[in-house]
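The structure under discussion is supplied below as structure tokens; questions concerning it will follow.
Only a single protein chain was left out; the remaining protein chains are all shown in position.
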Amino acid sequence: MLVYSLKRFAQLFTTVLGVVTLVFFTMRMIPGDPISAIAGDNLSGEALDRMRSQMGLDAPLFVQYLNYLGHLATFDFGNTVTTKLPIIGLILGALPVTVSIAVGTIVLTVLISIPLGTLAAFTAHKGHRMLDNAITGVAMVLDLMPSFWTSLVCLLIFSLTLGWFPASGTVSIDDPAHLLRRIALPVLVLSMAQVATLARITRTSVLEVLSEDYVRTARSMGWSELRVLFRHALKNAALPIVTVIGLSFGNLLNGTVIVEFIFTLPGIGNLLVGGMNSRDYQMVQTLIVFYALIFVAINFATDLIYRVFDPRVQF
Amino acid sequence: MTSSGRSRLYAALLAATLLSPGAVVSASVAGAAEDKTLDVRFYDDPAGFDPANIFRIENENIAFNVFSGLTTYDGKTGAIVPDLAESWENKDNTTWTFHLRKGVQWQKGYGEFTAADVLYSYKRILDPATASPYIAELTGIETMEAPDPYTVVIKLKQPNGGFLHTVANYHQGQIVKKEAIEAAGDQVRWQPVGTGPYYLESIDVNSRIVLKRHKGYYKGPAPIETLDFHIIKDDATAAIALRNGEIDLLMRQNKEEQLQILKDAGFKMNHVDNYAATLKVMNLSDPILKDVRVRQAIAYAIDYPAITAAIAPSLQAPAYSIMMPWMEVFAKDAPRYEYDPEKAKQLLTEAGYPDGFTLKALNTSAQGVTEQQQFEIDYLSQVGIKMELELVDTPTYNQRRNKGEFMTATRLLPAINPDMILFSYLHPDNRSPKGLNGAQYDNPELTATIEAARAEADPEKRMELYAKAQTIAMTDLPYVPSTANNVYWPSKTNVTGVNINYLAQVNFWEVDE
Amino acid sequence: MAHFSIPLPARRTVSIDLSRFNGIVRLLANRRVQLALMILVPILLLTTFRSVLPIAGPLETNLRAMTKAPSLEHLFGTDRMGRDIFSRTLAGIQISMFVGFAVALLSLIVGLVVGTLAGFFGGAIDRVMMTITDIFLAFPSLLLAIGLVSVMGTGMLPVVLAISLSDVPRFIRLQRSMALSLRSRAYIDAARTVKASHLWLMTRHIVPNTIASLLVAASIAAANAILVEAGLSFLGLGIMPPAPSLGNLIRDGQSYLEQAWWISTLPGAVILLIAISLHFLSDGIRQVLDPRSRK
Partner (left out) sequence: MNLHVPIREPLLDVRDLHTHFVTDTGTVKAVNGVSLQIEAGERVAIVGESGSGKSAMAMSLLRLLAHPGKVVAGEINLEGHDLNRMSERQLNDIRGAKIGTIFQDPMSSLDPVMRIADQMVPPIMRHLRLRRDAARAEAISWLDRVGIPDPSRRIDAYPFEMSGGMRQRVMIAMALSCRPRLVIADEPTTALDVTIQAQIVELLKELTAETGAAMIFITHDLGLVARFAHKVGVMYAGRLAEFGPVGDIFARPQHPYTQSLLDTIPPVDQQERRRLAQIPGFPPDMKRPVTGCAFKDRCPGAHRHCFEEAPELAARGNDHVAACWLPEGLGADRTVERPLVEPLAPTGIPGDDRVAVEINNLHKHFTGRSALPWRKPPTVRAVNGISMRIRRGETLGIVGESGCGKSTVARLLLGLDPATSGDIFIDGIAQMVFQDPASSFNPKMTLSSIIQEPLIVTGWGTRLEREDRVRELLGQVGLDESYMHRYPSQLSGGQRQRVAIARALALKPSVVVADEPTSALDVSVRAQIINLLMDLKQQLRVSFVFISHDLLTVSYVADMIAVMYLGEVVEYGSADEVFHTPAHPYTQALIAAMPIPDPAAEAARVQTPLSGELPSPLSLPPGCSFASRCPKATDYCRSHKMVLKPYSATRETACHYAN
């Protein structure tokens, strides 16, 4: 376990450092800087140059990089470049929103797709393709609809016509009931895209397990088919399912941008796009570090869950 | 008293409010009895409200309600009206004396507003340490004095007939309080303190801005207690929020189709027309575009009336000048370019491009290729001009546009100070990358004309000079006007007083529900 | 569904004899492939010969026929600018299919080369490559897209690159794991006993045996790319209108859903059909390649 933790730490360190370096230099290679981002239609070049030098954006790149690393090492994430807001506060404010969406999506996805996938696998195993095809087909159709389109359709149906969920309104974790109502639609939209993948993986791995020798062994001892399905198949099929859930959780954290935009949710996808559009180096860099941390953390969590499901996995 | 009688009285009081700022006390008191809240859509992440470093209309609109200037713009006519200065006089457009309103109270208990605050505010802009992009607006000041707490005397280096615009409630003209600025430190943009009708109570930069009524506002407290701005970026979502009743007032709806839906649903379509013109900037250092016939051909080739009617009859109208028709200085006789493809072809042939040429248009990718651009491509191709769009993201676009690295680009003219527009866009001193003259336009005749206009004390003569300048500009056509933009703030029917001024701003002191 | 609990009789090879004769024939005999082709072939034919069809050009505006519902004249109706949506859809398919194809190809090639090297050599090369793919996986794909569009401007190439960049690490990992398991196969050992070069082993033994699985992944990546392009278009990072990529068509019509549902719905349905066909195609390829996994 100790060795494992050390390894993980080393992985975290290299990944984060790589990510930080990549993002630092990429951001500065991209044309446009924070000043040009705020230049609208009526600021002259002269005025902008004045601001640029005022903000010290003309220091040598390598010096800026080392400075940045130094700040990072002391967990000083700094302020946004133009609006001077503490970044850590912005991220911590936005994180709960995105995390609730991601968690909600995962929960809904799991609740829908694991039973569906299992059912599909079970019927397929017995040679009945009808239900299997229907489930796979519907999941695929859901998967393939662009989220910005389904978002609006959902808004029109559930918010405007049925009036079940608000389209706007402040989101705060202090008011969980309201939060739930606000994230319901985005969660629904995002789940649509996730269900197919997870149901497919569930189906494939359960199907694979169902043809394993030990399932036959269990059947030979008089276990009923359903019991075999729940006691053996699902547990054994869990590893790929957990992997996919872990991966999709990571993807969700940066895939919520569109729904955050349409459903006006102040999440970190929002921050990222905003930071990128305003060329707020500091903001983007810090967010990326967060993403990398989350990525590594999810890998770690996935490994831990592996261990719960599969005693063979050792650290 | 019957209810109809009461409402008639109320209406009368309201009318009085709008007409004369002095006689409002009773109406405001009536409003204050209820703690009304207005939920307003805000369409982007707020970027701060420090007048010295403020950008974008939505932020400016907040500042507009928090701060005051010596003058301000009338919401309906666009005319300059008194604000913190009750009255003023000027000598030769050079020495400006402002008589300040007495008893004006700062928000958040910062005491009474005096002439010292005016001097502090302007000096702050002029201080290089502030790094204000608006410094150039005030560099024309030679001296500033406050002979007494209610008088400010400003002496300019050169005559400037448009100086009242400079001190209006906009950017550099907004008056701040020294103590409040110093207390805020590096968070000035998030802690604005002014003398306007509303003060900033709280802000969550991710989702919400809350303004509260400034009880000590010199015109009396505003009718609405709380302005709750919700950040809703997507236009379609904003429309749904309005239709759901989640918001009362929708700050800017920029989608024609949503406007149609809201109009059909019976919402109140508050709007201002021709608030600004969109110009095609012709880079005159380009070997093709330096020929005036080519520029005129472009203007003749595109049928903007048809385009605007087709794609955005509400949001756009054709523009024929760099000045807006509602402006005092607007010259009706300046050349106009009506759609005439034959003439365009003829001009191109004369210029030596019978088969047309390729026009590279730099633009932002934020909206992709707009429908308007698609039509422009269509129209231009009919006279043989192949318009190619170079789409880059907004920061890159701004950077290249400011440096003058393009063949043609667009500018949206904020149309409030005609003198400033003419100088910024046509004066050779302001050629990019230094200034906004992206066309690199330098016509000594025009330069002499606008310089003379600025110095001219006689209003009639000034108007003549301005008219002459417009005629020259529209003949040389360094900027091809394309469309004039309209701004819509749809609201529930019970929301009144949404008067959008020509800076696309609403004075919330006038708004009630 | 063939899970034989009995070992296959030796003569089973005879039945494979015929079918193995030609992979294409076997593919064409697969029901899913047939279904996919039944959808894809007509669509591709229409797309290819759209210029001779009696329909308006995809960019042709018509102010007299704005926002018209589907009719015989305009099969999919027209949009706000009076453009024929059917024509735009056909043109959009061409663009979207190109994006899908380019993304699939790029991911395939990079994945193949890098994954083979990492999996075959293992050791330090592998660790470095895996760390790099980790970094890219930890990097939000959207950011890559924004960055690329900023550097390269909008257009086909940045879109293809942006989508590929998030696919490539997955392809590398897939290829690496396959190469890893193949490198200890007996036939590789057999070649190594005669001192075959690394290049020989990789090109003759590893790549031919993994390419099929990569193709399966690539056809899914292609379907996915079409959708991601649509999403990027929505954010203004995709292929720029008026170029009628399918994503642009849906985006254009999205806010007209209430007034003119056809503007986005019909092109959307076409995306669905194409993506589903690509999935069927990949399923079919997989089934044909691996008779055991006919699930």
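The first chain written gets the first letter, and so on, giving A, B and C; residue counts start at 1 in each chain.
Note that a residue touches a chain if its C-beta (ideal position, glycine included) is under 8 Å from a C-beta of that chain, and two chains touch if they have at least 3 such contacts.
As the structure is a computational prediction, the values presented were derived from the model and not from experiment.
The chain not shown here is in contact, across the full complex, with A, C. Note on the undisplayed chain: of the listed residues A:A218, A:I268 or A:I288, the one touching it is A:A218. Here one chain is not drawn; of A:V3, A:A59, A:L162 or A:A177, the residue touching it is A:V3. Within the whole complex, the absent chain has one touching residue among C:L105, C:A191, C:L215 or C:A269, and that is C:A191. As for the chain not pictured, it touches chain C at residues 1-17, 20, 185-187, 189-197, 200, 204-205, 208-209, 294. In the full complex, chain A contacts the hidden chain through residues 2-3, 125-127, 211-214, 216-225, 231-232, 235-236, 309-312.
Quick note on the criterion: only the chains that are shown with their structure count from here on.
In terms of the stated touch criterion, the partners common to chain A and chain C are B, listed by label. Chain geometry summary: the mean Cα position of chain A and that of chain C are 23 Å apart.
Between chain B and chain C the centroid-to-centroid distance comes to 48 Å (mean Cα coordinates, whole Å).
Centre to centre, using the average C-alpha position, chain A and chain B are separated by 40 Å. Counting partner chains per residue, chain C has residues 146, 150, 254-255, 258 touching two or more of them.
Across the assembly, chain B contributes residues 236, 392-393, 395-396 that each touch 2 or more other chains. Those residues of chain B lying in contact with chain A across their complex are 41, 45, 47-48, 53, 55-56, 128-129, 131, 133-136, 186-187, 189-190, 204-208, 230-234, 236-238, 240-241, 243-244, 246-247, 392-400, 402-403, 411-414, 424, 430, 432-436. Of all residues in chain A, those touching chain B in their complex are 30-34, 36-48, 50-51, 54-55, 82-85, 90, 93-94, 152, 155-156, 159-160, 163, 166-171, 261-264, 266, 270-271, 274, 277-279. Those residues of chain C that touch chain A in the complex are listed here as 1, 3, 131-132, 134-135, 137-143, 146-147, 150-151, 223, 227, 230-231, 234-235, 247, 250-251, 254-255, 257-258, 264, 268, 271-272, 275-276, 279, 295.
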